[in-house]
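Only a single protein chain was left out; the remaining protein chains are all shown in position.
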Amino acid sequence: MIDVQNQHDLRNVEIQKVGVKNIRYPITVLDKANGVQHTVANVNMYVSLPHHFKGTHMSRFIEILNTFKGDITIKNFSNILQEMEKTLKAKSAHLEIEFPYFIEKQAPVTQATGLMEYICRLCGSSNEGAADDFYIGIDVPVTTVCPCSKEISDQGAHNQRGTVTVNVRFKKFIWIEDIIQLVEASSSCDVYSILKRPDEKYVTEKAYEHPMFVEDVVREVAKKLAADPNITSFSVESENFESIHNHSAYAYVEK
Amino acid sequence: MIDVQNQHDLRNVEIQKVGVKNIRYPITVLDKANGVQHTVANVNMYVSLPHHFKGTHMSRFIEILNTFKGDITIKNFSNILQEMEKTLKAKSAHLEIEFPYFIEKQAPVTQATGLMEYICRLCGSSNEGAADDFYIGIDVPVTTVCPCSKEISDQGAHNQRGTVTVNVRFKKFIWIEDIIQLVEASSSCDVYSILKRPDEKYVTEKAYEHPMFVEDVVREVAKKLAADPNITSFSVESENFESIHNHSAYAYVEK
Amino acid sequence: MIDVQNQHDLRNVEIQKVGVKNIRYPITVLDKANGVQHTVANVNMYVSLPHHFKGTHMSRFIEILNTFKGDITIKNFSNILQEMEKTLKAKSAHLEIEFPYFIEKQAPVTQATGLMEYICRLCGSSNEGAADDFYIGIDVPVTTVCPCSKEISDQGAHNQRGTVTVNVRFKKFIWIEDIIQLVEASSSCDVYSILKRPDEKYVTEKAYEHPMFVEDVVREVAKKLAADPNITSFSVESENFESIHNHSAYAYVEK
Partner (left out) sequence: MIDVQNQHDLRNVEIQKVGVKNIRYPITVLDKANGVQHTVANVNMYVSLPHHFKGTHMSRFIEILNTFKGDITIKNFSNILQEMEKTLKAKSAHLEIEFPYFIEKQAPVTQATGLMEYICRLCGSSNEGAADDFYIGIDVPVTTVCPCSKEISDQGAHNQRGTVTVNVRFKKFIWIEDIIQLVEASSSCDVYSILKRPDEKYVTEKAYEHPMFVEDVVREVAKKLAADPNITSFSVESENFESIHNHSAYAYVEK
């Protein structure tokens, strides 16, 4: 059977990324508290394609995913990238994995236990066998109380849910849990899946005592990430789903 | 050229709805303040198909849309439905139109003017030439302050943006603007696109003085709609994007 | 601490559904081939609220979810509903669970193994302790080749991915796998996660030999479901993401 993809291409255009996108796949990831965690990922896998080949072999990406049986952790990420380079005969490879990650979290007063979901991303590239780039991305939901609204109002202050998205590059292994903790401590108050009445009193008052703009949130997170010698570069964005508007307030910092 | 759709079908299954979905189309709709308004709609058009026909003729739906040139208002809705029945030789027809609708709205203190967006839906069916059903649906963004959080906390109260969705059936023509006004008056405070500092003080304090659960919101809206003799039936749902959780609080009432 | 939710409400509006929406939760579901399967769900939980109570107790829904520890299967669905009625002191309860479900599937010629994802929904209600309604919903991706395009063209035929959504009510326990198989056998060809070249030749030729409109797909599925004495009622919808248009073709049948 003819291999159409292997035919020569004469247009002289090298392709930076070609592959498969939005593959859904059950995976297990490392979990600080429980060893491993089952979740469901969205996976993108690309390689570079030299100008003289007509196409890549898409089914091989899925075969690689099956080889690793969904064991997609920070620790074996570079192995997967190398396998992609080798199997697809490519100079560079790119892998992007997004998945919901759950952490057991206790309510601040009653200690009632619930599960919080954080959307996480592991993204990496390799170039001729060497890890070229790798970063972790996490979306952390937070509460923010508006400092201006609190200051100018006789009572109350508008507040809302926001999402803080951090992308970090680092030297040594780092736990998703530790990045989340750093971000949650940089908001008016963190968000919980379960709160009984004494907890609700606590988070309401704590948030009211710590009013923060989106600007404050990204600055707090940036200051802490910049102070960590293990973090080599990062970006932080904060989006507030304003309770008094139908649009978002937004801030972005990178280093 | 053979008409495959016109061929006989022997499976004896009548199809309730068949047609085209997610057609994007620029339309003009009636506007209480300015006569008409330009917007962009998402359109679904279906007819019934008797058991003995193999298929419907999909391109004719688009031709009907072009005939009306995007002039899709409450007033000519039944004309479009009748045209669908006639052109597709169908016993019943269904039309669903969703579009963003903009209303100029002044900030409560400074009167600064901004544009608020409301997602609206016009949905109707006809049966053998007679209007069978028609309703208007509107998504209205609102602010809600939690009564429990306010009551139990020394200061502050968690609040958030919410969306109230109403579907109403009625006897005489009704303005989208009037339904929106009724809903906005049934929340802790309405939402604005522009607020200067004196406005922000006003909405913060007003919301704090009118704490409402999702239950309160749907009850207030339901009570008002039930009291209007022009409204023949309705449903109301309220979803709060809780600022202290990563999930929503939700309530639903219909009559 | 005052229980605001327990206060009296004088507006005399009973609420049909009130509760929590879009809770993300890791669950295990029954798996025909492997016993159980880990996945991540989107959960909605509602109860009815009598007219004289101001509000429901939202945190109790999460506690119930934690009690069942994500063990949310068809078999214990009614237990969860009864627990909701009891804990929330409600006359009726509603539970909706949506999750990706994975099935190992072999390519038709080479037997290469891949994982197919199907979005599934378990939805049920109870009324004063009795199961009131329960149905399974599944989205099945399929390929459809257009019969008209094939008939009128000298060669080729436009085809595309489509989604068939079935909702079924039934008497005795039913496997998700069996419903999926019934639907996949009612399309031009089913969809695979991995296909080597001999497989691609097979699916291309099989699909070309079995051209089907959206009308044909819903009729085939409806005919088979109607013939199964275990199925008490159903709806079938088929949406084709037309390759020659930027909108969908759609058909819907219910019984």
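By written order: A, B and C. Residues from 1 in each chain.
Here is the rule we go by: a residue touches a chain if its C-beta (ideal position, glycine included) is under 8 Å from a C-beta of that chain, and two chains touch if they have at least 3 such contacts.
A quick note: this is a predicted structure, and the numbers were derived from the prediction, not measured.
Peer 1: Shown chains touched by the missing chain?
Peer 2: Spelled out, the missing chain touches these shown chains: A, B, C.
Peer 1: Identify the residue among A:L30, A:I74 or A:I152 that touches the chain left out of the display.
Peer 2: A:I152
Peer 1: One chain isn't shown here. Among C:S59, C:T73, C:T143 or C:S238, which residue touches it?
Peer 2: Residue touching the absent chain, from the options given: C:T143.
Peer 1: What residues on chain C make contact with the chain left out of this view?
Peer 2: Those residues of chain C that touch the unshown chain are 116-117, 141, 143, 145-146, 148-150, 152-161, 189, 191-193, 195, 197, 200-201, 203-205, 207-208, 241-247.
Peer 1: At which residues does chain B meet the chain that is not included here?
Peer 2: Interface with the chain not displayed, on the chain B side: 1, 3, 23-26, 37-40, 59, 62-63, 66, 100, 102, 112-115, 117, 193-198, 201.
Peer 1: Just checking the interface: what residues of chain A touch the absent partner chain?
Peer 2: Residues 1-2, 4-5, 9, 11, 13-24, 44, 46, 49, 54-56, 58, 147-148, 151-152, 213-216, 218-220, 222-223, 239, 246-254 of chain A touch the chain absent from view.
We take it that only the chains that are shown with their structure count from here on.
Peer 1: CA centre of chain A versus CA centre of chain B: separation in Å?
Peer 2: That gives a centre separation of 34 Å.
Peer 1: How many angstrom between the C-alpha centroids of chain C and chain A?
Peer 2: It comes to 28 Å between the two C-alpha centres.
Peer 1: Please output the residue numbers of chain A that touch at least 2 other chains, ranges allowed.
Peer 2: Each of 117, 193, 195, 197, 201 in chain A touches at least two other chains.
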